[in-house]
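Only a single protein chain was left out; the remaining protein chains are all shown in position.
So that you can tell them apart, the chains are marked A and B in the order they are listed, and the count of residues begins at 1 in each.
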Amino acid sequence: MQPVVRLRSAVCLLGRFPALAGVDLDVASGEVVLLSGGNGAGKTTLLRLIAGLLPLHQGEAEVLGHNLARNRTEHRRYVAFVGHETFCYDDLTARENLRFAARASGASASAADAALERVGLERCAAVSHARLSAGQRRRLALGVALAREPRLLLLDEPHAGLDADGRAVLDAVLEAAAGEDLTVLIASHELDRTRSLASREVVLTAGQAHAAVRP
Amino acid sequence: MTLLKPTVARVLGWTTLVALIVLALFGLWGAPADAVQSDAQRLMYLHVPAAWIAYLAFGVTAIASGLWLWPRTRSPVWDRMAGASAELGVMFTGLTLLMGSLWGRPVWGVWWAWDARLVTTAVLFFLYLGYLALRRVPGTAEGRAKRCAIAALIAFVDVPIVHFSVTWWRTLHQEATVFDPELKAHIHGVMAFTLWFGVFAFTLLFVYLLDRRYHLECLQEGLEDRELEQAIKDRVRGSVSPPKVEAKVEATVEAGAER
Partner (left out) sequence: MNLAQEASLVAGKDLRIEARSRVTLQQVLPFGLIVLLLFAFALDPDRGVLRDVAPGLFWVTVLLAALLAISRSFAIEAANGARDGLRMSGLDPAAIFLGKAAAVAVELAALEALLTVGVIVLFDVSLGAIGPLLLATVLATVGVAATGTLYGVLAASSGARETLVPVLLLPVVSPVLLGATRAWEAAIDGASSDAWPWIGVLAVFAVLYTSIGTLAFGPLLEEA
């Protein structure tokens, strides 16, 4: 079966700095892969590279059958990225932000409303992004990703700033992933919590990936 | 990684120098003084060739930018050439305006006149000054090349529109331009020769400077490439953490447990 993500000696530069210095990675459909590694190991860069937000400098990268060296825009419609920023507009409400994201990606308004419920923000539907709390914004960011009905979900430190309920929402998304044919890459420092939900773990050190040895 | 072979470049450099000296001799003493404008007219032997080079340089920038954008001919060569040529173009446009102004003062009695050609040249100067500002904005080599190539073409497309509308504007308001079209017909033989020789000498100068500027750009990029190789090696050995500048990009990475 064709892997969802396939990287070979991928090098990615931030300015002149090789944040990824030759990464090999294979992710199969429906997997939930935990990316671990210390600060500056290259986790964010790896996720942004797979999202097509950063250019590949050397090596090979294939995501959902698209060669990123040749074209890093075509696969994006099917990929959702939850980073440190919410991708939302301050002056639009939670619901409007979700609906814009859903419609822009070709999903329906009902997908947006379903995502709103799924992340538990129904009561904030009419509140503008600017007035949401930091934790609510984290939930909204996850909601925006889900509203787009992606096939590959890239989560960068999604636990940061989430309360207990929010973490439960996230756990539920990870648990349901395999059943929904959703592939997830999650970079997190919440190792114990995520390990139990992940199908495997990949450790990044100094811009290179290694399989984690299970104890 | 140069446009010309080093020996060719050296020969060209000396030839250019000799040509410029000959031009100076002809311009100052060889050609007779103009009947109407007297010695001020001698500035034309620099002014006209400078203007010619300015247009040539912007043409080269546009063509090189187009060749960069065309996928089949895409190569860093064109990006470097576009940048080098635009720098020369701006310099020569500036010189053209400056010399025109110096010439205009004794002949027209003013530093500046709202003549169509002057206005178009001034707009051209600012169009490409903006382009140079854009070139100086840092970024990935590919990204910068793409941005600049597109910007160069946007600017180039504007040139005929500017020229056309400005000419139209000025001719609607003035009976004729200050340049007398009859003047060229009466031009003295030596004067014509000096003018054409000036164009020739300046073209040599342009090619020489373009080659030198291109060469400098190559050296700079070579240095950056070597630094990059070293950086990858260092990174693999784990001996460096992200430098301060990159910390901005990765600043939001949360502190967390090590394995």
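Everything that follows uses one rule, which is that a contact is a pair of C-beta atoms (placed from the backbone, for glycine too) under 8 Å apart; a residue touches a chain by one contact, two chains touch by 3 or more.
What you see is a predicted model, and the numbers here were worked out from it, not measured in a lab.
The residue from A:A101, A:L121 or A:A187 that touches the chain not shown here is A:A101.
Only one residue in the set A:G40, A:G83, A:G143 or A:G166 touches the chain that does not appear here, and it is A:G83.
Only one of the listed residues, A:K43, A:H129, A:H159 or A:H189, touches the absent chain: A:H129. Contact with the undisplayed chain is limited, among A:D91, A:E122 or A:D163, to A:D91. By the touch criterion stated above, the residues of chain A touching the omitted chain are 51-54, 72-73, 76-81, 83-92, 96, 100-101, 103-106, 128-129, 144, 148. With the whole complex as reference, residues 123, 126-127, 129-131, 133-134, 137, 139-140, 142-144, 146-147, 150-151, 153-155, 157-158, 161-162, 164-166, 168-169, 172 of chain B touch the missing chain.
Methods note: only the chains that are shown with their structure count from here on.
Of all residues in chain A, those touching chain B in their complex are 11, 13-19, 21-22, 36-40, 43-45, 55, 84, 157, 160, 189, 191, 203, 205-208, 212. If you check the complex, the residues on chain B that touch chain A are 138, 140, 142-143, 224, 227-228, 231-232, 235-238, 241-243, 245-246, 249-250, 252-259.
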